[in-house]
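Our next item is chain A:
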Amino acid sequence: MNSNEIYNLLKSFFPDAVIDYKDDKPVEPYIIVSAKEIDKICLFLRDEENLQFDYLSCLSSVDFDNDNLAAVYNLYSFVHNHKLNIKVIVPKSDPVIKTVSSVWNTANWHEREAYDLMGIIFDEHPDFRRILLPDDWEGYPLRKDYKVQEFYNGMKVPY
Partner candidate 1 sequence: MFDYLTSLLGDLNIIAYFIVPVPALLFVSIFTLFAVLAERKISAYMQDRYGPNRTGKGILQTVADMAKLIQKEFISPSHADRWLFELAPFIVFASVFMGYAVIPFATVYVGTDLNLGLFYFFAITSLSVIGILIAGWASHNKYTLIGAMRSAAQIVSYEIPAVLSALTVVMFAGTLSMQSIVVAQSGGIHNWYVFGGPGDVSRILMIPFMAASCLIFFIATLAETNRTPFDIPEGESEIVAGFNLEYSGMKFAFFFFAEYSQMFAVAAVLSTLFLGGWQSPFGNLIPVLNTPLFQIFWFLLKGLLIVYVQMWLRWTLPRLRVDQLMTMCWKYLIPITLIIVLIVGFYLVIR
Partner candidate 2 sequence: MAELKTETITLNMGPQHPSTHGVLRLELVLDGEIVLEVKPVIGYLHRCFEKHAEAMTYPQVVPYVDRMDYLASMNNELGYAVAVERLCGVKVPEKVEYIRVIMAELNRIASHLVALGTYGLDAGAFTPFLYCFIDREKILEIFEITCGARLLYNYIWVGGLSHDITPNFKEKVLEFVKVFRPRIKELNDLLSFNKIFIERTANVGVLPPEVAINAGTSGPTLRGSGVNFDLRKNDPYSIYDRFDFKVIVGNGEMGTVGDSWDRYMVRVWEMEESCKIIEQAIEQMPAEGNVQEAVPKRIKPPVGEIYARTETPRGELGFYIISDGTNYPIRVKARGPAFCNLSALPLMSKGCMIADLVVILGSIDIVLGEIDR
């Protein structure tokens, strides 16, 4: 199935949660969905007979523009050998997305990483803490407006 067909299928099942479909070259086509129901949509994508997206290739966090953050899910199906990109856009003021770690185990660490570096909060995540940086680190480094802290534990951070 190509992305357009999947979009139509999703739209028929989740009319409110599926927001948009973008397909302008050279951008790979992607579907924008709502942050509140991403877990249900992902579960559907995984378990639906024709889709069977059993593999979460990558979960990236993006500092989308000045006001928004985004999470991008790259899915792949071993059974049908097709791909899909899903995007979730959340405002910086309230960056909360439902977790998909119950759908794909991979998401567990990827979501922690997204939180660690970008500050996206994943709701209902089983083990939600920083993963790469120390627990007492300040700020989210990958945001464009990130200012590095002067000292960490008595060690000077900037050169």
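On how the list was made: all candidates are chains of the complex that A comes from, given by their letters.
Going forward, a residue touches a chain if its C-beta (ideal position, glycine included) is under 8 Å from a C-beta of that chain, and two chains touch if they have at least 3 such contacts; residues count from 1.
Predicted, not measured: the structure shown is a model, and the values here were computed from it.
Listed candidates 1 or 2 all sit in this complex, but the one touching chain A is 2. Those residues of chain A that touch candidate 2 in the complex are listed here as 25-28, 54-58, 60-63, 72, 74, 78, 81, 85, 104-106, 108-110, 117, 130-134, 141-142.
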